[in-house]
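Heads up, the thing below is written out as structure tokens.
The other protein chains are all here in position, but one chain of the complex has been omitted.
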Amino acid sequence: MLSIDKYAYENRIVNWSPKFKALLWLVGIMLAFQPIQWLKVIVLVAVVAITIYLTKVSVKRYFSWFYPIIPFVILSIVGIVVTASVHKTSLIWPVKVGSVYIGMAKVMMPKAGRMVLQCMTAIVCTYWFALTTPFIQILQVLKAARFPRVMIEVTMLMYRFIFIFIDAFEQIRQAQKLRFGYDSLSLMIRSSGILAKMLFEQVIINYEMMTKALDAKLYDGDFYI
Amino acid sequence: MIELKNLSFSYDDKTKILNGISLKIGADDHKVIGFMGHNGAGKSTFFLNLVGELKPTDGEILIDGKPVVYSKKGLRQLRRKIGIVFQNSDQQIFYSIVKDDVAFALHNLKLPPAEINRRVEKVLSELDILPLKDRPIQYLSGGQKKRVAIAGIMVIGSEWILLDEPTSGLDPDGRARMKKLIQKLVDNGQHIILSSHDMDFMYETCDYFYLLGKGKILEQGNKQEVFNNEQLLKENKLDQPWLVKIHQKLGLPLYDNEQELFANDGQHN
Amino acid sequence: MIELKNLSFSYDDKTKILNGISLKIGADDHKVIGFMGHNGAGKSTFFLNLVGELKPTDGEILIDGKPVVYSKKGLRQLRRKIGIVFQNSDQQIFYSIVKDDVAFALHNLKLPPAEINRRVEKVLSELDILPLKDRPIQYLSGGQKKRVAIAGIMVIGSEWILLDEPTSGLDPDGRARMKKLIQKLVDNGQHIILSSHDMDFMYETCDYFYLLGKGKILEQGNKQEVFNNEQLLKENKLDQPWLVKIHQKLGLPLYDNEQELFANDGQHN
Partner (left out) sequence: MMGVLKKYRKFILFLTVGFVYTLAYPMTAHAMHIMEGMLPPKWCIFWFVVSAPFFIYGLYRMHKIVNSDVPNAKVMLALCGAFVFVLSSLKLPSVTGSCSHPTGVGLGTVMFGPGVMSVLGVIVLLFQALLLAHGGLTTLGANEFSMTIVGPIVGYAVWKLCRAMKVNRSVSLFLCAMFADWSTYVTTAFQLAIVFPDPNGGVGAALIKFLGIYAVTQIPLAIAEGLLTVIVYNLVISN
């Protein structure tokens, strides 16, 4: 489920200083936000190529991480460019609805294009960062950035526990699927409810056992970071 | 009959967990089929491929001569033919009362309530847990929970049942009961495929074996054949059952199970 | 030396899970002590009493002659003397990198970093997992996680280590490694108390046994004594190890472990 995490530990620059990598990410984001368009295109292409080289990820898999966000990009573009106007000429593909025309505003087209380019450039930079920096190193960045200690401790624990819950989640869902628990929409909602309830019980069970384990490890209130 | 043709599977396009496996499972006299392999040899991945939870990256699976169809309908059919019971009972019992949980699959299949009731009662009595029918799950022992999990799959009436580590966490008594239970399932006409790290249990329970390692089937055969090769087992981090050890090293006859050995004990003392 | 005086424990004041147990654990020649009992016999409750996680409802526990003090400081002292490794590894690993987790207890003891490093490396190499030092926990196998969990307790260097079902989920190779590991701990001068449903493992690993049932210690002694009583074991849903079975039923000599048996095999063939 968290394939990005796995790549983050196995890439070619895993041992670079995380602070340096964070700095590079910041540079990339600044390039995405600066006004020169051709520079963004260069950054976009370069970062994609560098990421694929560094992480040895297959091109197919790399692009699969974009699928979930594509519908949102498209919807956002639609939201930006579609408008209603009384002047037919200011629109592309105007459709008359009552006394007005609905279509895509010509003035918004360049703006939408710039938005998509900026968005994609920023996204590939963040993907680069996520794919080359194990979360453990990100904790060090948070520490260097003087985030409060208690937040870093909780983040660190949460990172560990996520994998425990994902295991449980997948086992339960598999078992439900094999007993036809997701064969229709209503069954799916019901089974999801059962799954949520069972995961919730895991919170209690894990807390219970972990309390004992913490005692055995002589825990006295602070996790070292 | 389950037939695999050149089945390969990989999670990440890099390492092949299963690498070109071809075999036919379920000859007439193979009732309980054992899959052996060390931790991480790919047994679980293999099982998940058999029940359609994972789709082979290459090759195909044929059930009774027909290739598995990975559509919603095709998978539904597959799951009515092959059921699986996972190792951890807690993650596959969804309701707090035994009979509700056992009925889960039947409710999902939208069977009429009378029929559901009849089938649940039948399965519970076959598994000797009818008295537990109305009991809350949380008060059951590990062995009882395991039976409930098996019942939840048995009600589907599938021809094949896959059991992943059926004895894990059970005490010796629970283990002995599991052995009997499997025999009962076989007498009912069901085919069992199981995997376990308990070599003695496997030896006494199964009648045909496959040894999985490095993504391949390294060996197959009946108990005499598979367990004789000490070297191969050692390489795969497995061990010989003690009945085989005393046969090989002490020169005693090779018995199928300990009852046989001890029934005959008078003869060689 | 751990001494229990008339120890009783009950969760709800109704049924006594432990009912007036008096015993002394840790005579000089008892290095690995096994606690046996069926599922639900109270082994876990017993262990939790020993490490102060549960407070006896009656009676007391003395460590080296001194009663356990149930204050924060007293319990901390107790836990430096007696470490416990639970069955489920995931629930006792808090850091995502192996060496960080193993170092956790040492940080809690406020040791200097150099000392922490030294001890972590030592323990990891004793457990044969030094190469895993910098690896993330989430990608380890079950057997590897088990070792990390044990390492996290071993670093404390406590005199006693309690192991609850140390072989559950391990393949035969992992089981054999666990046997060696326990031997190593003993050579280090540590005392081990373990519980397991794997009778053969118990038989070969432990040198003194307690049989827990109905809240009492029903039997204790060395392997010859405890495992000879087939009837008592059966009543407690346990089984005899196969080495004992072939001794009793086939009249072979009683060997302590299979190496001994097979080393001697020339003699009676």
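Chains: A, B and C, in written order; residue numbering restarts at 1 for each.
Definition applied: contacts are C-beta pairs under 8 Å (C-beta built on N, C-alpha and C of every residue); 3 or more make two chains touch, one makes a residue touch a chain.
This structure is a prediction, so every number in the text was calculated from the model and none was measured.
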Residues belonging to chain A that touch the chain removed from view: 1-2, 4-5, 25, 29, 32-33, 65, 68-69, 71-73, 75-76, 78-80, 82-85, 90, 105, 107-108, 111, 115, 118-123, 125-127, 129-130, 135, 138, 148, 150-151, 153-155, 157-162, 164-166, 169, 185, 188-190, 192-197, 199-200, 202-208, 210-211, 214, 219, 223
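Definition applied: only the chains that are shown with their structure count from here on.
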Centre distance in Å when chain B and chain C are each reduced to the mean of their C-alpha atoms: 30
Centre-of-Cα separation between chain B and chain A, whole angstrom: 39
Shared-contact residues (touching 2 or more other chains) in chain A: 6
Contact footprint of chain A on chain B as seen in their complex: 12-13, 48, 51, 53, 72, 76, 79, 83-84, 86, 88, 91-92, 94-95, 104-105, 108-109, 152-153, 156
Residue numbers on chain A that touch chain C, as the complex places them: 5-6, 9, 134-136, 156-157, 159-160, 163-164, 167, 206, 209-210, 212-220, 223-224
Residues of chain C that touch chain B when the two form their complex: 38-40, 141-143, 165, 168-176, 197, 199-200, 237-239, 242, 245-246, 249-252, 258, 261-262, 265, 268-269
